[in-house]
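One chain of protein is taken out of this complex; the other chains stay put.
A and B are the chain letters, set down in written order, and residue numbers restart from 1 in every chain.
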Amino acid sequence: MNESHGKDRAALHDEFMAVWGNPSGWRALTIVNHTAIGIRFMVTGGVFFLIGGLMAMLMRTQLALPEQTLIAPKLYDQLFTMHGTVMMFLFAVPILEGMALYLVPKMLGARDLLFPRLSAFGYFCYLFGSLILMSSLVLGIAPAAGWFMYTPLSNAVYSPGPSADFWLLGVTFIEISAVSAGVELVVSILRSRTSGMGLLHMPLYCWYILVMALMIVFGFPPLILGSILLELERSAGMPFFDVARGGDSILWQHLFWLFGHPEVYIIFLPAAGIVSTLLPVFARRSIVAYQWIVLAVIATGFISFGLWVHHMFAIGIPKLAQAFFSMASMLIAIPTGIQIFAWLATLWTGRPVYHVPMLWLVGFLIIFVAGGLTGVMLALVPFNWQVHDTHFVVAHMHYVLFGGMLFPVIAGLYYWLPHFSGRMPSDKLARWGFWLTFIGFNTTFLVMHLTGLLGMPRRVYTYPAGLGWDLPNSLSSIGGFITAMGIAMVLLDIALHFRFGRPAGTNPWQADTLEWATDIPPEPYNFISLPAYPMRHPLWDQPDLQATVAEGRHTLPEIEHGRRETWGSDAVTGRVRDIIHLPGNSWLPFYAALALSVLCISLLIRTYSLALVAVGVSLVLLLRWSWINGAHPLAAPDAEVMPGYPPLHSRTFDSPGLWGMVVTLLADGALFLSLLFGWLYLWTVAPHWQVPETAPLAWMPLLISGALLTVAVICYIRVVQRLREGLDSHLRGWLWGISVLGLLHCGMLIWVWADSTLVPTQTAHDAVISVMLMNQLFHSGLAVIMTVLQAWRVACGYVGKAAPYELAVVEPWWFYTVVIFWVSFAAIVLLPIAWGGA
Amino acid sequence: MISPYNPFQLALGLAVWIIWFALMYGALSYACEVAPPPAEHGPFTWINVALLFSTLAVTGFLLYWAYDCWRAASAGDRRNGSSHRFIARLGMGINLIGAIATLSLGLMAVLLPPCL
Partner (left out) sequence: MPIGIIFFLGGCSGPQSSLDPAGPSALAIAGLWWGMFGFFTLVLVAVTALWLYAMWRKPKSYTEGQTRRIYHQWIVGGGLILPIITIAVLIGFGIPLGYRMLPLPMEEPPLRIDVTGHQWWWEVRYPESGAVAKNELHLPAGVPVDIHVTSSDVIHSFWVPRLAGKIDMIPGHINILRIQADAPGRFRGQCAEFCGKGHARMVLAVEAHTPEAFKAWLEAHQHE
């Protein structure tokens, strides 16, 4: 595998570009390559950062002096709502995801992410969702109930008109993008590392991203569910959060913060990953305590799911429960401390050199440690009662997010700038940018702690003079404008460097990770040949790696077959198991996202006939997408591999598609668990919870429906089992049979529902049951559709003994469907019986 | 029992912790809803005793698993040497952190009455 390929670099490059090249003009919308998509995410996120920053400047102008009337209260409410929303959903998460999408395959020695069309789809969902959300601001009907959207303030009574719908639908749309990026990153990190790169060799950045991506998978669904429920309450009158009809507004807070707190660490972890990547490079030694850091990252990921209630200490829950969350919130200081002291020890034992990114890292450390310490203060319940919802929290949060996220991101931006552009930034402008931002930031937010302690609540559009808040507010506003100048300086520097920066050459920082072994700037295929390198610091061990990679002297340099290929490796050891062939450019992601945005807009303007059409079109597009897969001639024209090579993934049972399905189902399961939590929560806590006298659903037909589903699933599992044994006789017949069973089950379920006494607009009890039934029908229906398609593909010859993987991909879906059926059954039918009909 | 070399060790200890936490929080809310002990009893109620008991049980399990991983990590495995040892060592850390987290949360039940 290591012999010289006999061709020169230019010829190899041309051959690879014929397969991997990006089209230009309108067809650029078809690009699925991770480098292009990653840059789009980052640039779009950057633009939204500026918009969010502008809103902050407007608010700071209004608050600079007491009793100002520059901005009316209504507009001010829109501004702070949108500032928070834009910064969290439109800037922080997307830009970090974009960075990860760009970097991860390169660091892993892969040619692309494993679901390239999904990356493109995610980007367009994000773009369209953001545009829909921002259009509300232009139209003057922006959401104004705060980025946390607490009910009842955000319900149809107290927020009439479409403003809150913009938030709920737009943000949900953007979250689809985040979850798809999450799934994609998890699977790519686990399954596409280059030959021999075990988990223990993986660059730390990828560990951080792995944990972040898994956190997205578990953390976003609660909010997606919450948004769906609130939108159903607003538009269909289903009273999940309405106390009078058996709901409870606190349920929204739980769902929101179940997402909201992990979100903070979803933003912090990738940024900390940047620190762990840059610091060793500039300390000129490998990171110390690799395992400690991995441990700390995993622990942070988990613990961050156990402290959401610390945003709700003032709602009056028992002190003991508060103490649990208080303790858990403080525990997070341990993994954070481990990371900080590991970084410190790396510097201590290294030979640090000074470049601009280091400046931003120092800024990060000071600001983030300060923010972390005020975080520990806030975790202490009595103190929290006093400063919760004051400017103290505003200050704390900006220390954590601005210091913990923006500073490392700018450090990373400077560090990878030569990788994006091939040129170096200017030292002088960069220093101005840093110092202005650092000083401006601290002027704004250090003082703001005091403003909060002096009693100034958050989210007030003005304040009277004479409460001691005048001077600190003026100082904060001045600091805000200095920060803006600093950011402008950074932008200027970046803009100028494209023209005046000196060429970077190869590996300008003498870094150790594989992304610097690509061309600079990188070509769409990343690597001509994939370095098989089971070490943590490939470029330190082999400084000429970039040249040998480009000469095709490492693994998998063949391209004559015209397939986009990368290694599929074992999740733990990194040993090669199969060759993953990736789909090429496609219009489908763009069209599918477009159809979904039509759906989103039609829901906003409540034109449900159009919404139905949009659902149909999206479904057709997505199914077409799934059609061009595996052994389809457009996906893999030629299944031949070189002798001695492992098989193509579509010829195995253990494909990335299966992994993607399982990770997607984890997200789906998190959504279902949130729904179940909502059901149990309302049952125990809602003040006016009402249970009907008689059971709303006929349990016998429900049981039969479940039995049909169970038989279908058992048959399906049996089919896949037989296929594994190499038997594919009557495959099509079996699949048709299973589809018919599934269809019967759906029919029964619909009948039970139609026959029930449910009035979902009357009580929260009936509303939750209706949502569970909807959820079940969605899963069962999709299972049937996918199975029918599989039967059809068997007939076309795309699925069978030779290419079995798709059947294995659908299997977990069936399994999940039957599990949620019986859990829902237990929750709806058995729980009330056990409760004694109370 | 799950092998100390199984990659799920990287999540097990803390997953057990978070599940225990969620169940305990749910059970506490439920217990306080249906049978709240009188506030005069302070922290000496059946709810606190049950919480403490579950805390000690889960902590014990996690500590045992941590010990199991530690033994496996120091013994090593010839076939898959470094990868396996890496997992076992991290698994020990995760189980240990899970145990610390469980214990430190559960000890709150000594300090406070359950439903106030």
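In this text, contacts are C-beta pairs under 8 Å (C-beta built on N, C-alpha and C of every residue); 3 or more make two chains touch, one makes a residue touch a chain.
Everything quoted here is computed from the prediction, not taken from an experiment.
A.B. asks: Touch as defined at the start, partner being the missing chain; which of A:A28, A:V43, A:V362 or A:A495 qualifies?
C.D. replies: Candidates A:A28, A:V43, A:V362 or A:A495; residue touching the omitted chain: A:V362.
A.B. asks: Out of A:R60, A:H254, A:H388 or A:H649, which is the one that touches the chain we can't see?
C.D. replies: Of all options in A:R60, A:H254, A:H388 or A:H649, contact with the hidden chain holds for A:H388.
A.B. asks: Pick out which of B:L12, B:L51 or B:M108 touches the chain that's been left out of the picture.
C.D. replies: Touches the omitted chain: B:M108.
A.B. asks: Thinking of the whole complex, not just what is shown, which of B:A39, B:L56 or B:A75 touches the missing chain?
C.D. replies: Touching the chain that is not displayed is residue B:A39.
A.B. asks: Looking at A:D77, A:D512, A:E565 or A:D728, which residue reaches the missing chain?
C.D. replies: A:D77
A.B. asks: For the chain not shown, which residue from A:L12, A:L169, A:A321 or A:A342 touches it across the whole complex?
C.D. replies: A:A342
A.B. asks: State which residues belonging to chain A touch the missing partner chain.
C.D. replies: Residues touching the hidden chain, for chain A, are 73-74, 77, 145-146, 150, 152-153, 158, 243-244, 248-250, 288-289, 292, 296, 314-316, 319, 322-323, 326-327, 330-331, 333-335, 337-342, 344-352, 354, 358, 362, 365-366, 369-370, 373-374, 376-377, 380-390, 442, 446-447, 449-450, 453-463, 466-469, 471-472, 475, 686-688.
A.B. asks: Pick out the residues on chain B that sit against the missing chain.
C.D. replies: Missing-chain contacts on chain B: residues 39-40, 104, 108, 111-112, 116.
Keep this in mind: only the chains that are shown with their structure count from here on.
A.B. asks: Chain A to chain B: how many Å between their CA centres?
C.D. replies: Distance between chain centres, rounded to whole Å: 28 Å.
A.B. asks: Note which residues of chain B are touching chain A in the complex, please.
C.D. replies: Those residues of chain B that touch chain A are 7, 10-11, 14-15, 17-18, 21, 24-26, 28-30, 32-33, 80, 82-83, 86-87, 89-90, 93-94, 97, 100-101, 104-105, 108-109, 111-116.
A.B. asks: Which part of chain A faces chain B closely enough to touch in the complex?
C.D. replies: Within the complex, chain A touches chain B at residues 198-200, 291-292, 294-295, 298-299, 302-303, 305-306, 318-321, 323-324, 327-328, 331, 334-335, 571-573, 680, 684-685.
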